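So that we are looking at the same thing, I have put the structure below in structure tokens.
The other protein chains are all here in position, but one chain of the complex has been omitted.
In this document, chain identifiers A, B and C correspond to the written order of the chains, with residue numbering beginning at 1 in each.
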Amino acid sequence: MKTWNGNLLSEEISNHIENSVVNSNEKDVYIEVEKIYLVMKFLKETSGFSFDLLSSVTAVDYFDHFEIVYQLKSLITLTKATIKVKLGFGRKNEPEIDSVYSIWKGADFQEREIYDLMGIKFNNHPNMKRILLWDGFPGHPLRKDFVTNSQSMVPDLKEK
Amino acid sequence: MSVKSEPITINLGPQHPSTHGVFRMRVTFDGETIIDLEPIFGYLHRGSEKLAEERTYTQIVTLTDRMDYVSSMLNNQGYILALEKLAHIDPKPRGVWLRMIASELQRIASHLVAIGFLIQDLGAWGTPLTYAMREREKILQMFEMLCGARITNSYLRPGGVFMDAPIQFWDALSEFTEHFPSKIEELEKLLSSNEIIFSRTKGIAVLTAEQAINASITGPILRSTGVNWDLRKSDPYDYYDQVDFNIPTHTAGDNYARYILRVQEMKESLSIVKQCVEKIEPGPVRPHHDETPNLVKPPVGDCYSAIEGSKGELGFYLVSDGSISPYRWHVRSSSLINLTLLKDMLVGTLFGDLFVTFGSIDINMGEVDR
Amino acid sequence: MFEFIYNILENILNLFVSEFKFQNYILTFIAGALSAFIVINAVLGGVLAAIWGERRLLGKFQQRSGPNRWGPMGTLTSVADAVKVMFKEDIVPEEADKYIFNIAPLLLVVPVFIIFSVIPFGVGLYAVDINVSALFILAITSISGLSIICAAWASANRIAIFSALRSVAMLISYEIPVGLSLVGILLISESMSVMDIVIFQKVPFILLQPVAAFVFFLGSLAEINRTPFDLTEAESELAAGYQNDYSGMKWGLFYLGEFAATIAASSVFSTLFLGGPNGPFLPGIFWLTIKVVAVWFVIIWIRATWPRFRIDQVLNLAWKGLFELTLVNIVVTSISVIIWTDSDPNRLLYIALFNWIFTVPFVFIIIRLLKTKDYVEIKEPSLIYPVGSEIPKFEKVGK
Partner (left out) sequence: MLGIGLIKGLSVTFKNLFSPIFTIQYPDKKVGLLAFSKHINKPIFKILREDPKKFVMGLIGMVTIPVKIDQFPRFRGNEFVWYDDRCTACASCAKYCPLGIIEIVTHESGENLQAGENYAIDKFDIDTGRCMFCGLCVEACPYDALHMGTDFERSNYSRVDLVLDKETLTSQTKNPSSWFRPQFESKEYNPWEDNIPDSKDAGRHEKPTDQKIKEKWVNKRKING
């Protein structure tokens, strides 16, 4: 099971879809936030890549920006690849990104979990709700600025 | 004359005899057929991903056994492999062989639990369950010899295993490998040719290969739809390339195929254990403190590594910022993702098939909610 | 037993006081009450022993020891259960319909005890002898379905409604095969009363009517909600179904009724098909207990091994399987009864042979019809999904 070289993959992607690659290194490729849906559809459908198994979707909070990591696997060509997206710079607004649910159904629960714990909204996802915590939970726990002990676990009624 | 009837919604709630833990389904029925089903979970969410950010890399091993409490050795192995890949630790051969034996035994124990509770949900009054638990008891006793605990056995350390196996472990293991095949035959004779089980499980909740792969379902469920995809074979880690075993697959993709597949996988795991016992040779079990200290400090960077857990692909995504505790620790939980197609599988079937399909998917709430 | 007590009472009364007006009414009432008292206590003792026996036997099947804390080998467990259940708090759910909620347990337990009034325990030992007692047993067993509906509807609990509707569908559809399977016996023994059937049975009817016995056994398993058909309290889905909201003595009555029904079913089966109390040299009562315990052991043995059917399979089996078997059995038996009238000596032997040859093959035909269709396994996985069939792009570019 071979791993795609990041730079090679980014060349392929930028040939097919203009200015979609931010930068790339040995291991992974950074993609523009708006282009993510097109790139993923391209990677799934075209024959040379045919990544049919979305292994995992994760989000990491790097204080000044968020990062979503897609681990793709292709059973047909027996290869692996990692695609990353940087978004939500400056922590001002609620970060948004297109959901890949319509390409891989497997992303359904993982994206809901990212929204639940990290606070990144996924557009046109079937039911964008919290998955692990109860609906009235204040804040998103996995964010680095989520203060654990002083946070009152009781949902404050103001929000209702 | 048409009788006016309206659908009834029932909470097969968090506290229910056969939801394998704290799992809730809001199901709407029209008569006995299921119209709509919405899984709700999160009742066992302990926030282990947030906890891991305050713990050192070796302390997280105690976190991983409490994730999927039925196959804790496999969780340890998955996490330790990701850590070794991140921190570039090369493990000691004897340690790797020991942890392969332990994780294959744990796979057998986890499949025994899956089969026992699936047949219990089918209605047999606990007899197959007690036979399965009787075999699992022997494996748990072997774990107690190895690492002092039956379930929460944080047995692995970065670079291998924390301590070599005692003498009585080896003869207990040889006695187990001798008697277990006859016990599997007995279980199979009791269940696999039973017509009632045929009628209850064959042809129900059928999954096709495309559907499964699209929903990134892995593990026995994917292999029951005809795709021979096992990470131990396709992306070998540890010494799985030095051990020859075949991957049992079925093509029917229904409850019966998933059940029979787990029985055959137990036989394969047993043959792996036998080969490991031959191939193991004496030597240090764990790198010395100077090579890999207790407080591992991996270089800055991230890595994703996945192993073939008992329920599917169990992946660990580690991001390290050079300090003694990880910056981000994400677990790709195979049970959570295997649930995506629960609704599509069950809509249209009867109330009786609900828990049979749920049991054949074999999820573990500790891993779903983390 | 009833006349016997009646005569004794009459003699005692004549000693003291002479005839008075309402004498026979009072005497019949007292004699009836006494014989009923004897039968009910015998059955209650049997039920307590059966509860203990079932739990220990199930334990032994599963290689564990079963209850062994109270009394030697746990024999006082069911007594402890009974006492506990009597003093446990009796909760009535808030929206429950009080009156029906309270009547439901009685509706289940009383019919089971009425069945025992008709069963002969020994040569003279029977509570009452009705000449249509076979029909009487069938009529009584259908009341238990009513009680399950009352219990489920009154406790206003959604899961209980599921269990009630399942039990109604199952009980009604199994009344017919059970009823028709008795027709074969009545044809041969030419009398509806259980006493005559028992006297007639020099050769137990199970040899004469194998298919009728098979259908009757399966039907009675369904009537008492036992394992292949225990859909009303399907533990994995409904978790005790209609008994969910009962506690205290009401639940105790349901529990008692369930185990009493097992003994009732096995005793009815053994009187009708295994020849009840008659046997070579032991007194009648021992033979009956041996046969009842044997049938009861088979019921527990099945309970420990087989999983349960789904509701549509249960109804399929009743309407498409057992019903046809009983029809075939009636046709074959009536032919054989006409051919061999009372005249020749070994009439029963011919009827039995005729029956075995013609009805038993139908059982295998039914099995093949109802068997789940076996699908053909495509052995070659790569036909399903082409794993590793293409070459990745970077290798093409690389060359």
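Everything below uses one rule, namely that a contact is a pair of C-beta atoms (placed from the backbone, for glycine too) under 8 Å apart; a residue touches a chain by one contact, two chains touch by 3 or more.
Nothing here was measured: the structure is a model prediction, and the numbers come from that model.
Undergrad: I'd like to know which visible chains would be in contact with the absent chain if the whole complex were considered.
TA: When the entire complex is considered, the left-out chain reaches B, C.
Undergrad: Hey, which of C:T77, C:Q313, C:N329 or C:N355 is the one touching the hidden chain?
TA: C:Q313
Undergrad: Determine which one of B:G148, B:P181 or B:G322 touches the chain that has been left out.
TA: If we include the chain that is not displayed, B:G148 is the one touching it.
Undergrad: Of C:K84, C:K98 or C:K371, which one is in contact with the hidden chain?
TA: C:K371
Undergrad: Touching the hidden chain in the complete assembly: which of C:Q63, C:N131 or C:S389 does that?
TA: Counting the whole complex, the residue in contact with the absent chain is C:Q63.
Undergrad: For subunit C, enumerate the residues touching the unshown chain of the complex.
TA: Considering the whole complex, subunit C reaches the absent chain at 60-65, 68-69, 71-73, 301-302, 304-306, 309, 313, 317, 321, 367, 370-372.
Undergrad: Could you list which residues of subunit B touch the chain missing from the display?
TA: Against the missing chain, subunit B presents residues 55-56, 58-59, 62-63, 127, 131, 134, 137, 141, 144-149, 152, 154, 162-163, 166, 168, 186, 189-191, 193-196, 198-199, 294.
By our rule, only the chains that are shown with their structure count from here on.
Undergrad: In terms of Cα-based centroids, which chain occupies the most central position?
TA: Of all chains shown, the one whose C-alpha centre lies nearest the global C-alpha mean is B.
Undergrad: Which chain's C-alpha centroid is most distant from that of subunit C?
TA: It is A.
Undergrad: How many Å are there between the centre of subunit B and the centre of subunit C, using C-alpha atoms for each centre?
TA: 42
Undergrad: Centroid from C-alpha atoms only, then distance subunit A to subunit B, rounded to Å. What do you get?
TA: Roughly 26 Å, centre to centre.
Undergrad: Counting only residues that touch at least 2 other chains, which ones in subunit B make the list?
TA: Residue numbers touching two or more other chains: 213, 227, 229, 234.
Undergrad: Residue numbers in subunit C touching 2 or more other chains?
TA: Residue numbers touching two or more other chains: 385, 387-388.
Undergrad: What part of subunit B is in contact with subunit A in the complex they form?
TA: 41-42, 45, 47, 49-50, 213-218, 227, 229, 234-235, 302, 304, 306, 313, 315, 317, 319, 327-328, 330, 332, 336-337, 339-341, 369-370
Undergrad: Which residues of subunit A touch subunit B in the complex?
TA: Interface residues on the subunit A side: 1, 52-56, 58, 60-61, 69, 71, 75, 78, 80, 82, 104-110, 113, 117, 130-134, 141-142, 146, 148.
Undergrad: Considering the complex alone, what residue numbers of subunit A touch subunit C?
TA: 2, 4-5, 8-9, 12, 47-50, 74-79
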